[in-house]
Each structure stands twice: as structure tokens, then as C-alpha cells.
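Left out: one protein chain. Kept in place: all the others.
The block that comes next holds subunit A.
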Amino acid sequence: MNVELTVNGEAHSLDVEPRTSLADALRDELGLTGTTLGCEHGVCGSCTVLVGGTAVRSCLMLAVQAQGEEVRTVEGLADGDRPHPLQEAFAAEHALQCGFCTPGFLMLLAGALAADPELGGDERRLDALLASNLCRCTGYAGIRRAAQRVARSDRSADSKDMRAPHIQA
């Protein structure tokens, strides 16, 4: 079955079986293996990508359902050689160890912070959001600090720079 979608700003036309998940299409058809698959049951969140600006589980969406949609994966976060502020913050705050969960957390946060920049300053809501995804290495504290760091720099003078233009809500 044919599906036309935009991934990280680039239009693609794919021929997939209806049973192919969006995650498998991204990885196997487009070679975008930054999106990792852990549980394939919606639980771990490592496969989280943005569809139309909203974070969803790409293991619980069929590729054919992405017809006409704008998909963004971790490969589309950086601006050329310049890492996305969230990526810089993750490095600075030691928010990753093995890195398996990292693309999912980055996309979860990219979607949520673009929709609601205040979120980073609200610890309870931030924790509720971060509970969406599993990390078996870091203990989450670094991930929370990274999100707060981006939120802080967002509010500071050079916020224009940090509000990445390539995250479209």
C-alpha cells in the first residue's frame, strides 16, 4: 500500500504492508534508526516521534495512518551541525548513559515544550510527562534537569535562539 508522508521536512512515498508500524517504516524503509524499539507495546516510549507536532508512540500507529502527516524524528532535531538545545542540555546534564531511551525522551520533550513552554518550570507536570517513558540507566534526575535547563534558557535573554525554529508545533 502506498503512503505519502513528510519526515523531517522531506517528502517520501513508501510502499508498505498495512501491518507495518510507523516505527518499522521509519527504521527499515527510511533508515532512520534513531527511533528505537523496546517493548512495541506502547509502554517504554523509546519509539516516541512527533506526528503533526504531537508526541506519539510510533509502535502503536500504522505507517499507512501517517498518510499526509508531518513526522519528525530525532534525526530531524539538530539544525545541521548545530545540536538542538534539548540535545545540548541532555549532554550537559548527563541525561543519558546507554542512550537507548534518549531519542524517545528528546521527542517527548520537544513536542511538549513546543506546545507548552511553561511546562519546564512546573516540576509536577514535568514529572508526569517524563513518567511516559522508561529509562533504565539514569534514574531520570538528569533528564528532568535537562528539561528544566532548556526551559530556563528559554526564558532568558537569548530565548529567540533557543526556541528552535525547526520544532513546529
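To be clear about the criterion, a contact is a pair of C-beta atoms (placed from the backbone, for glycine too) under 8 Å apart; a residue touches a chain by one contact, two chains touch by 3 or more; residues count from 1.
Going forward, contacts and distances are computed from a predicted model.
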Complex member absent from the view - protein name from UniProt, among "Isoquinoline 1-oxidoreductase alpha subunit", "Putative hemin transport system permease protein HrtB", "ATP-binding cassette domain-containing protein" or "Carbon-monoxide dehydrogenase medium subunit": "Carbon-monoxide dehydrogenase medium subunit"
Residue among A:56, A:96, A:135 or A:151 touching the omitted chain: A:56
Contact partner of the left-out chain, one of A:45, A:85, A:103 or A:142: A:45
Residue in contact with the excluded chain [from A:5, A:71 or A:129]: A:129
Missing-chain contacts mapped onto subunit A: 1, 17-19, 21, 24, 40-43, 45, 48, 54-57, 59-62, 64-65, 67, 108, 112, 128-129, 131-133
